[in-house]
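Here the complex is missing one protein chain, while the rest keep their positions.
In order of appearance the chains are A and B, and numbering begins at 1 in each one.
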Amino acid sequence: MTTQRYDVRIERRLMEAVFEARGPASELEAACRAAGLAWPEQTHRMARDAQGCNLLRLGAKRIVIRAPLALEQELRAALDSAFAAVPTANCALVSDMTAIFCVSGPGALDVLRQGAPLDLGLPAFPQGAATGARLWDATVIFERRAAQPHCFDILVDASYAGYVENWLRVAAGEADGDEAPGVMRAPPPAA
Amino acid sequence: MSARRVAGGSAIDRSREIAFTFDRRPFRGYAGDTLASALLAQDELLIARSFKLHRPRGVFGAGYDDAVMVDRLAPRPAANQLATVTAIEDGAAYRSVSTFPDASRDLGALAQFFAPLLPAGFYYKTFMRPNWRLFEPFVRAAAGLGSVPQEAWRPVCESRFGDCELLIAGAGPAGLAAALTAAQAGAETILVDDGDEPGGRLSIDCADATGWVNGLSQAFTSLPNLKILRRSTVWALHEHNLLAVLERAPRDGAGLDFRNWKIRARQVLVATGAHERGLLFADNDRPGIMLASAARSHLMRHGVLCGERILVCTNNDSAYGAAVTLAAAGADVAIVDTRSAPAQSCLDAAKDSGVDVLPGSRIVAARGRRRVSGADIMLADGRSRRIACDLIAVSGGWNPAYHLASQSRRATSVWNDEISSFVARCETDAPLRVAGAAAGVFAASDCAADGAEAARSALLALGRTVDPAPPPELADAFVAQSVAPSWPQPGKVRGKTFVDLSGDVTTADLALALREGYDSIELVKRYTTAGMGVDQGKTGNVNVIGVVAAMAGKSVDAVGVTTFRPPYAPVEFGAIAGQRRGARLYPWRHTPLTRWHLANGAVMYEAGLRWQRPGYYSKPGENWEAAAQREARAVREAVGVYDGAPLGKLLIKGPDAAALLDLVYVGDFGKLRPGRGKYGVMMSDDGLVLDDGVTFRLNDREWLLHASTGAADRVYAHLEQVLQIHRPHWRVSVIPVTSQWANVAICGPRAREALACLDPDFDISRDALPFMGMAEGRLGDIPVRVFRVSWTGEASFELNTPARHAEELWRRVMTAGAPFGIAPVGSEANHILRVEAGYISIGHEVDGTADVYDLGLGAIVSRNKTDFIGKRAMEIRRRTDPVRPELVGFLPDDPQRKIPEGAPIVPIGGTDQEGFVSACVASVALGRVVALGLLRDGRARRGQTVHAHVRGETIALRVVDPVFHDADRQRVKS
Partner (left out) sequence: MLLIPCPDCGVRPENEFQCLGEAVTSRPEPATLDDAQWAGYIHERANRRGQHVERWWHFACCGMIFALSRDTLTHAVSANAQDAWR
């Protein structure tokens, strides 16, 4: 166990209600508005509504929706019905396959830039920005929650959670880097 | 006659003495000394042996232009450290490289007697008979450089990305002026320099620059948009302005030994200075011969006067500056200038310092072997003279170090007659500029002006307008002006004239290369190894090009330069790797059940795309084979359960979804009813199998496509390309949901009984839930979707549940199955089960050569469709090559003999491979070894005996049907 190298906090968040929707841009917007969600004006931004549902536009034809787990059933029903009304666009529940990490603190970029070629710094990636990108060898979604100090949410396929967490802790200097594969560092918190 | 420490030295701290050993002898130095300067201070000149001939060698340059390497034995053992760059540490031990027992008394010096047998390219001509292999071990041992440290020291290395608007490589006068301009304009700027403090050569050449440099350092502290990386080298300029920068010992409190940056800069300014080059004369490699700028650098930075009687040999003005400085430090200095009429200012300065000048003269040979003792000069009138001296300081001109600009491939090398060297010409719209000495501008003030102007131009491209501050008045009197050409034809001189010290390449080697027809400069380089050594030709390449031009009768420009490639300076592998080592070399993926597997004795294997899956569950006293047998037997006799979560899953919706499936699969999918599944094989358009799997129609609108674990990404990519490139008007959406669903697969003759114990709220009878059917409901309180597919040759129920319920469901299955003797099943047992049942596996039987018919799956190919992806190519292939590799089974004559998977099948006495064994297992159903494989014309050869070959051994196999269990699929459908 080594002393931490950067002033950063790395947490694994509890499971949230997460949905991924793909399809023609007009259908996505129509269905999401019909389900009562806030729609961001630009892509690569997120919009939050009063209940805490967060819609991330990752491209013309792809969105991700986050919400507290308690809202999962209700949101699922609303989305199922909204997407049943459009011919092509589909919305899938992906809560169980989405691991969420929060990396925050003045040293957050010192850690994240070790694995992310994308410029996550401040003029380039402002508060409210959300986009898909690469972090080491995993595909993730970055969302900036705060600017000072830095706070990022990272969404990644749950199967990669152990790999990403190991890298984050090694990059921060918390772990000494001699981890064997096949060993989860810590089991995911129960829903 | 000796080198010694004198007053001065801007880099050293005389209050901190340092003790170290070199080649097991003790030495002392000061903090701030390099190994080279500390050894020179104690008159230790012979500190290395040359690579090929083991000639005595000493320090030639003062930084990355030198090639003397040492191994650091302690602390932090490391091989091949550059002596002119390595800072000495207290208690350190260094050893010369590739010498025995040490540099001074090296036995390898015997190589010099074999020099006639070791010209360029000798290994094509000598040491061939009777057998090269007799000589190979000795040549290989001699060809090494340094030795790998025996003790492990793991430096802490970090690799990191960065971004900026302007990156300036080099903090000499040009770089500093550029940094000030850019930072004051508000641009995000990074300034990179390999020294501890900025200033570059100003501390050596330009004593009155200290004030300016200090003033800038002050100004920089109040410019937060300027980041300075010290002790850092820009070692590569990759495409789209991605720069690799190695930061050594960063002092930001992070405790790192190295930080390797990959910085994307919108604009780059190369201000990396220039390298002095040497002169060509016989035995120009002796200890005690160094670049004039190096002699000056060792004096100004480390307070080391490298000789008492110094002969400065030059063809340009810059060496006069060195001569004057050396004379002022107390040496007896004379100048030999090839130019017959040097500038009056040079002559006056020499005279004022008491330095004799011999114009129109040139050095012909060096005297002395282990160190320089004198020089043979040819005077202007043709007479010879021998001059006694203990240091020859040479200056043949200066080569702008524009390597990075050339690496970008956006600049060409152009010969500049005025400075007698090459410079870079950047493309007009390239986001790249060169300034200062790297651009052939040598006077310090001019460099500063050039740097500021380059920054202004770069800032303009970034959308910022700025008026740079006027350049400082910096006086450096003698710059590399009026360079006389310095490449004579090789005359009849005794002794070797070296053009590349690092590779021991002489002018005779260059002549040999040209005589043998290697006339392109790239061929000359590779044949002679000139420019391929540690210094990568920094001091030698232009001399090589000049000599080749003179010998071949071409202009220097016509000969051209060799291609510049990274790294610019030596870089440690560990620094590039950072923390990407051990487990993190590649990603790994877990299923939701990994915790349970590990807690219950699973030995994990890597499967498919980086998934960690149980290979087998080990019980005490069992090896993997016994465990696999036990698990497979449990499935055959009762019930087993395995974790199928990594199976690829794609959710497909849209009015054209059925059309998509009909296009990508060989079978008919359009008419599949909701709640039913169908086994499909997907081909790529070249007619070879891409993947197989069962696709279910979930409801009116949605389909769930299953892909093999290892092919999931490929299949998703394939579908996206079909939809976006080939059928852009089709309305289909595809969402990957592989990790959303855990897959608990119960299989075996008693699987249904076990399932019944789980309290399903839906009908699981054979009629309600037939083979290839699905059902949705709950098992107790756990929501599931059940798919009736099988890969084991037994009745099977794949229970899909959202991953959050996975562990609970699995536990309940284990409990429910306990009375039946349920066993968790790993991939080893799965392999046995599927081979017995004759099911193909992507990566084993499907190796990219067999098509659907070859694999015995012709029955699933649609007879109605006129087209599907792969159909046409498959037909062409079957028509032109009708004898096909076909899937068959093999039974070894020896029923217990296992055959390694992949073993080739070759007829006895023949040489053409006719097939291979793709899978081989100890079958639990048959109690003997069975195998599958591909065999040319296999189906027609059932009953024949063929032979697999394993390391010279031949194993007889009988060809049979490729299914050993449940051939009629009754168990699977039960």
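The criterion applied here is as follows: a residue touches a chain if its C-beta (ideal position, glycine included) is under 8 Å from a C-beta of that chain, and two chains touch if they have at least 3 such contacts.
None of the values given here were measured: they were computed from a predicted structure.
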Exercise. Quick one: which of B:Asp781, B:Asp867, B:Asp881 or B:Asp968 touches the chain that's been left out?
Worked result: B:Asp867
Exercise. For the chain left off this view, which of B:Arg160, B:Arg410 or B:Arg584 is in contact with it?
Worked result: B:Arg410
For this session: Using the touch definition up top, pick the residue from B:Glu197, B:Asp519, B:Glu606 or B:Asp685 that touches the left-out chain.
Result: B:Asp685
Exercise. Tell me, which residues in subunit B touch the chain that this view leaves out?
Worked result: 238-242, 262, 264, 266, 409-410, 429-431, 461-462, 685-686, 717, 720-721, 724-728, 866-867, 869, 871-873, 876
Exercise. Since one chain has been left out of the picture, which residues of subunit A touch it in the full complex?
Worked result: 22, 43-44, 58-62, 117-118, 131-134, 139
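The rule is short, and it goes like this: only the chains that are shown with their structure count from here on.
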Exercise. Distance from the CA centroid of subunit A to that of subunit B, rounded to the nearest Å?
Worked result: 31
For this session: Would you mind writing out the residues of subunit B in touch with subunit A in their complex?
Result: 158-163, 254-256, 262, 264, 578-579, 581-584, 586-592, 594-595, 598, 604, 606, 611-612, 646, 651, 653-655, 701-702, 731-735, 737-742, 802-804
Exercise. Across the complex, what residues on subunit A touch subunit B?
Worked result: 5-6, 15, 20-24, 84, 87-90, 92-97, 110, 113-114, 116-117, 119, 121, 124, 136-138, 157-163, 166-167, 170-171, 173, 177-184, 187, 191
